[in-house]
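A single protein chain has been omitted from the complex, and every remaining protein chain is retained in its original position.
Here is chain A:
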Amino acid sequence: NSELFTLTYGALVTQLCKDYENDEDVNKQLDKMGYNIGVRLIEDFLARSNVGRCHDFRETADVIAKIAFKMYLGITPSVTNWSPGGDEFSLILENNPLVDFVELPDNHSSLIYSNLLCGVLRGALEMVQMAVDVKFVQDTLKGDSVTEIRMKFIRRIEDNLPAGEE
């Protein structure tokens, strides 16, 4: 039930705001927690979705938007704004289930409420050997018309074999 998740997330953010005095720390915590969730979520995702290896970043983007987001949050963001080099794109979410029932009070204007999502995406992709940078560019909570997440491919992570092994 999506309300349970939304309400729990809301309670979490509220608690974090109480525990940490400034918004930046809350943002960092959300990102860290999201990362931890992401590294586990990817296993669940791969097990259930039966998606094979993605050959390039564009395929990755499509899988994220059309399969992953649909499976876990019930929405299908659109993939746009590709950079000329093909290493950056935006996910546009018309509506963000995490922010149902939420309003940002004035004294938390630098809080990135849905920052958990950035961590989740980053953690999950790291487990499939991709280092990415994820951040929110637009946020409906702050008055923008849509929520936009910008994802940038940094590099492929090579598995490092321990010294001494072939």
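One rule holds in what follows: contacts are C-beta pairs under 8 Å (C-beta built on N, C-alpha and C of every residue); 3 or more make two chains touch, one makes a residue touch a chain; residues count from 1.
Just so we're on the same page, contacts and distances are computed from a predicted model.
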{"item": "Missing subunit (named according to UniProt) among the choices \"ACOX2 oxidase\", \"Trafficking protein particle complex subunit 6B\", \"Dihydropyrimidinase-related protein 1\" or \"Sodium/hydrogen exchanger\"", "value": "\"Trafficking protein particle complex subunit 6B\""}
{"item": "Chain not shown: contacting residue from A:2, A:22, A:80 or A:129", "value": "A:2"}
{"item": "Contact footprint on chain A, counting only the chain that is left out", "value": "1-12, 14-15, 19, 29, 32-33, 36-37, 40-41, 44, 71-74, 97, 101, 116"}
